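Have a look at the structure below, then the notes.
Missing here: one protein chain of the complex. Every other protein chain is in place.
This part shows chain A:
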Amino acid sequence: MRGSRPPRSTRGRAVCMTNCPTLIVTVGLPARGKTYISKKLTRYLNWIGVPTKEFNVGQYRRECLKIYKSFEFFRPDNEEGLKIRRQCATAALNDVRQYLSVEGGQVAVFDATNTTRERRGLILKFAEQNGFKVFFVESVCEDADVIAQNIVHVKLGNPDYIHCNTEEAVEDFMKRIKCYESSYQSLDEVLDRDLSYIKIMDVGRRYLVNRVLDHIQSRIVYYLMNIHITPRSIYLCRHGESDLNIKGRIGGDSGLSARGKEFAKSLRKFIQEQNIKDLKVWTSQMKRTIQTAECLGVPYEQWKSLNEIDAGVCEEMMYEEIQEHYPLEFALRDQDKYRYRYPKGESYEDLVQRLEPVIMELERQENVLVICHQAVMRCLLAYFLDKPAEELPYLNCSLHTVLKLTPIAYGCKVESVFLGVDAVNTHRDKPENVNVQRSTEDALQTVPAHF
């Protein structure tokens, strides 16, 4: 996660996946989804605990040029333009070196067209000098519809075209693509046979994978082969209010309260009104999520990995009891809620690891409703909304509220829908005093009200 320490020592809780840092290099004409892939991949890698950062050369160019005039800048015979573009690439590579060699980053995503063998040669040389492994991700697409869609979704809103109308922008952009076409040298089966790369063709219908060197490259390939861009929505919600919720107790495996059952009914109504095509419903293996799903009257799948975080010795306790019996643990948890592991239990960090197959399958699927739990929902939400480790454990995931996530452009739109059935608040904010010596009062300052 961004902000978390890279696991370098033998104490590392994630298996240390790379020995040397990895430079992922995108390749492809404009509007082939390179930035989409770069951002999504970066988000995924950070979420699973591999510190990753993207470097978009277009961004450097915008900062250098300040004002974009027209496609003419990209003409292959524009010497001035070529000079500036080369400088920008160099500046970006310098920042890459800084990130990977000095700041402790493990993966850098170098997002640019990188369409000539010459440019790629430069990057390979740079990587060799600095001890980075290189993995190319090429996106090849000739489907005019897809390209047109891309332009509409992400180029029109681009700073380059802020002062243009739609038609002008599209026309200029198409001419821009043309500038690259004449010099485009796709990764070649023979000439580039010693390079490590994946060629993605026609938005994932076909892949060519060459020389995967290590674990992280293997995970990247698997991820890239599972994502798609078919429009869909993911609905996240918790089970209905449970009997233990009402008592202010954490964990356990209790059933729904009366209000929880009301919520389940409201959820059924909500889902019916949404009129979702081919909706898949997933639950955990705990009674409260299953009871909620049962009410929907549709088939659902149970995932043990969606079970709530295991609070170990603190299972079924109230916060007051945890403070009473385990004041040290309680304080440690407030100091680093992401990494803190309950005695004989789990941490949020552990949760993310066990949720990874769920995320992978969510990427493969289309419309899905996930009925889960507070900590689990926080982890899933953090993945979709790119929240760092520090924020994740404090994301607001209230009972009886459905979050509808819809991918748009480079990110995710969130609609929060409270289904009108009251429930207890189970969100405990980080208190001011996280010191192990703190008073009971200070510790319990932020505990939400309960019976």
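Operating definition for what follows: a residue touches a chain if its C-beta (ideal position, glycine included) is under 8 Å from a C-beta of that chain, and two chains touch if they have at least 3 such contacts; residues count from 1.
One rule holds for everything that comes next: contacts and distances are computed from a predicted model.
Asker: Out of "L antigen family member 3", "DNA replication licensing factor MCM4", "Small ribosomal subunit protein uS2m" or "6-phosphofructo-2-kinase/fructose-2, 6-bisphosphatase isoform X1", what name does the UniProt record list for the absent chain?
Answerer: "6-phosphofructo-2-kinase/fructose-2, 6-bisphosphatase isoform X1"
Asker: Check the options A:Val170, A:Val209, A:Ile229 or A:Ala409 and report the residue that touches the missing chain.
Answerer: Of the candidates A:Val170, A:Val209, A:Ile229 or A:Ala409, A:Val209 is in touch with the missing chain.
Asker: Just name the one of A:Thr90, A:Thr116, A:Ser186 or A:Ser305 that touches the chain not displayed here.
Answerer: Of the candidates A:Thr90, A:Thr116, A:Ser186 or A:Ser305, A:Ser305 is in touch with the missing chain.
Asker: Thinking of the whole complex, not just what is shown, which of A:Asp95, A:Asp243, A:Glu320 or A:Asp350 touches the missing chain?
Answerer: Answer from the full complex: A:Asp350 touches the omitted chain.
Asker: Considering the complete complex, identify which of A:Lys247, A:Lys261 or A:His450 is in touch with the unshown chain.
Answerer: Counting the whole complex, the residue in contact with the absent chain is A:Lys261.
Asker: From the list A:Cys179, A:Ile250 or A:Cys295, pick the residue that touches the absent chain.
Answerer: A:Cys295
Asker: Give me the chain A residues in contact with the hidden chain, please.
Answerer: 10-13, 15-16, 189, 193, 205-212, 214-215, 218, 221-222, 225-226, 253, 255-256, 261, 264, 282, 285-287, 290-291, 294-295, 297, 299-305, 315, 344, 350, 353-354, 357, 361, 364
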